[in-house]
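Note that one protein chain is taken out, while the other chains of the complex remain in position.
As written, the chain order gives the labels A and B, with residue 1 at the start of each chain.
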Amino acid sequence: MRKVAWTTLSFLLAVALACPAMAGKKTIKIGLNVPITGDIPKVGEGSKYAAEMWLEDIEKAGGLEVGGKKYPVEIVIEDNESKAESAVKVATKLITDDEVLVIVGPQSSKQAVPAGEVANNYETPMISPWSTNPDTTKDRPYVFRGCFLDPFQGPVLANFITDEFGFTKAAVLYDVASDYPKGLAEFFKEAWEAKHSKGSVVAFESFTTKDTDFSSQLTKIIKSGAQVLFTPQYYNEVALIVQQAHQLGWDKPIVGSDSWGSAETVELCGKDCYGAFFSTHYAAAGATGATKAFIDRYKAEYGYVPDDVGALTWDSLRLVETAIQSCGKITGRIEKDRKCVRDALARIKEFDGITGKMTFTEEGDPIKCAVIVRISDSGEYEFYKSVCP
Amino acid sequence: MVFFLQNVVNALQWGSFYALIALGYSMVYGILMLFNFAHGDIFMVGAYIGFGVATGLLALSSAAGVALPGWFVLVLTILLSMVLTALVGVTVERVGYRPLRGAPRASAAITGLMIGIILETGNLALLGARRISFPSLIETATYNVGGVYVTNKKIMIVVVSVLLMIALHQFIHRTRWGMAMRAMAFDYVVVPLMGVPINTIAAMTFAIGSALAAAAGILFGVAYPVLDPYMGIVFGWKAFVAAILGGRGSILGATLAGFLLGFIEIFVAMVFPSTLRDLIAYSIILVILTFRPHGFFGEPHSARLRL
Partner (left out) sequence: MQGTVNQRTDAGTQRGLRGWLGRQFGRTPMIGWLAGALVAVVLEQQVGDPLSELLGLPKIPVLFGFNVALKKPLLIPSALAFELLIYALPIWLVARVASPVMNRVSGILYRLPRWVSPAVHLAVLYAALHIWADLSAYRGITLRLMLIAVMLTLSLNLINGYMGEFSCSHPGFMALGAYTTSVFTVGLFMNDKLFGPALLPAAAGPWLFPAALLLGGAVAAVGALVVAIPSFRTRGDYLAIISLAFLFIVKSLIENLEFVGGPRGMSKQPNWATLPVVFLWTVACLWTINNFVRSTMGKALNAVRDDELAANAMTVNTRKTKMMGFLFAAFWAGVAGGLFAHVLRYVNPGTFGLQKLAEVLAMVYFGGLNSVYGSIVGAVSISLLGEALRALEILKWIIIPLLLILVMIFRPTGLIAFTEFNVRDVLRPKTGPDGEV
């Protein structure tokens, strides 16, 4: 028995020592903290695919060029299972064990808020492409986000509906357990009531994540006499809400937010969604230039039109790329490089992303323009109007 | 009044799903005294199988150049998927529950929970994270009956569910197998000694429960045509509440409790701010159980734990 143990050990040692030591070349490591399993696997998949495409580009170019030298790039993808504690563990692992330069993700706020704390404590730049909770970036110089905040989108939509239709009574249906729709619903209500009068949001109804039946809430909304329904939900719920609304006799306009911005909205919803409006920073159909190129390429590679989360992840990675490049050089001392990348990110002005131009504010939030999109009678997303802050 | 009636219609549809799924729970719980925590996920598998069968049938018919009427495809889909999902249910029983017969009941509940996770993740691994849109087999027709909006789908869902429940009731009360099941529910230890084949009965119980779940899954796909791998979790747990609320082994109880749960959820959202729906709805359940601790039709001594 002892012999066996010794033989194994010496064999392993021999093999280990014979293996060529890791190449000493400096690689740029980027961590991706995304939910591949858990509640929202779709989000993780979209982010992962976008990252793979980005990496492909870099590899085609022979590495990321910083200050005249090309460095190989490695993306470390970790699954955070869509759980807060897991996102914290992943962030810690990426920072201290994998020693990544920058972290992209987590996507949803319930993971991005605690993971942002970790990133900020370890002075590692982190961009959350998708998190809209103000707490994610608040008082955290090292944390950025790739999307705009609710306080902007709410008023944009309230103004749009008022100007476009001249309505005075609105109804809102949102998911109370999910912070993005809830936040947006509240900002919309605030903006709408400031514009009209108190109580002009005649129905403010909610449901809980994973609900599929909204008939009770919709019946109430219809009874309230609202002229327009605003529902800042994700595309899977949008399909159900819009269909059920029509089945219950709703024939007035329905307006949504950027979370509608997926090709699947129309795919799942069908004819019921034709004629609806939503605000977005990224209009999949009717896109031009780099945005169109991205969508076409993604569709060719993975078989479906990317969600907003894919596009935002792509933009975040491109932001990271720009920041690293404008940093000038990679010293190999990770703390210094991280600081440099963070400063470069904060300095970025007028970045031309596929989801719009952005400049970061003091808090690390981008300023972007919003686009109002109408779903045409053939199910295409038509550019309708552009609104800038 | 119209507002009230509209919500009654809404609740009937919503309650049908709870009732159909609760029946599967209640059968297994009543006859084998097990919590089948995989049941919610069997419902999900049923919906996906239904999706596969329906798409397959549509593709076949278009390849053959025959335009099958939508309702025909739907009926065929329901029947075929019920059979296929019943097979899944029997497999689950064989793999996860039969080896644990005689073990503490809670252990079997845990295997069920784990099988559920495997079904979800397996689905995720096989089909990817995309949500699937259930093919719309019948055109939605909306009828306005004095201000109350009813669709043909709603009517169909309620009718099919009630028919299935009646069929199950007849089976349990009119056939020899049904009698064997009732006997098992009455005494789990002695009845097998009298020559009732316990394994066959167990398999049959799972098969029937899963077939009902499959029917619920397809009807669900018709009403809410967005499928995702995790759709069964919350549904499963809530139907579990309904099943036990109904009283052990009572078909009628589970059906009524399922509808009751649907009505409570819909009407709480109607009367109170909908934000408070879960809070109030489950507080009501808590109050009901405080005053009726054995459910609607359960007997006081019947739910003895054999741990």
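Heads up, the rule we're going with is that contacts are C-beta pairs under 8 Å (C-beta built on N, C-alpha and C of every residue); 3 or more make two chains touch, one makes a residue touch a chain.
From a predicted model like this one, the values you see are computed outputs, not experimental measurements.
A.B. asks: If the hidden chain were put back, which of A:V176, A:I221 or A:I295 would touch it?
C.D. replies: Missing-chain contact among the listed residues: A:V176.
A.B. asks: Which is it among A:D135, A:E164 or A:E380 that touches the chain not included here?
C.D. replies: Candidates A:D135, A:E164 or A:E380; residue touching the omitted chain: A:D135.
A.B. asks: Taking the entire complex into account, which one of A:V113, A:M126 or A:V201 touches the absent chain?
C.D. replies: Counting the whole complex, the residue in contact with the absent chain is A:V113.
A.B. asks: Determine which one of B:L58, B:V83 or B:I110 touches the chain that has been left out.
C.D. replies: The missing chain is touched by B:I110.
A.B. asks: Need a quick check: the contact residues on subunit A for the chain that isn't drawn.
C.D. replies: Residues touching the hidden chain, for subunit A, are 1, 8-9, 12-13, 15-17, 19-22, 36-39, 78-79, 83-85, 88-90, 92-93, 95-97, 99, 109-110, 113-114, 117, 122, 133, 135, 176-179, 182-183, 208-209.
A.B. asks: Give me the subunit B residues in contact with the hidden chain, please.
C.D. replies: 35, 95-96, 99-100, 103-104, 106-111, 113-115, 117-118, 120-122, 124-125, 233-234, 237, 240-241, 244-245, 248, 275-279, 281-283, 285-286, 289-290, 293-295, 300, 303-305, 307
Keep this in mind: only the chains that are shown with their structure count from here on.
A.B. asks: Report the inter-chain centroid distance for subunit A and subunit B in whole angstrom, where each centroid is the mean of the CA atoms.
C.D. replies: The separation of the two C-alpha centroids amounts to 36 Å.
A.B. asks: Which residues of subunit A touch subunit B in the complex?
C.D. replies: For this pair, the touching residues of subunit A are 37, 39, 41-42, 44-45, 176, 205-208, 210, 212-213, 215-217, 219-220, 223, 236, 239-240, 243, 246-249, 264, 267-268, 270, 304.
A.B. asks: Once bound in the complex, which stretches of subunit B touch subunit A?
C.D. replies: Listed in rising order, the residues of subunit B that touch subunit A are 3, 6-7, 10-11, 13-14, 121, 124, 128-131, 133, 136, 140, 142, 144, 149, 151, 153-154, 220, 224-226, 228-231, 233-234, 265-267, 269-270, 273-275, 277-278.
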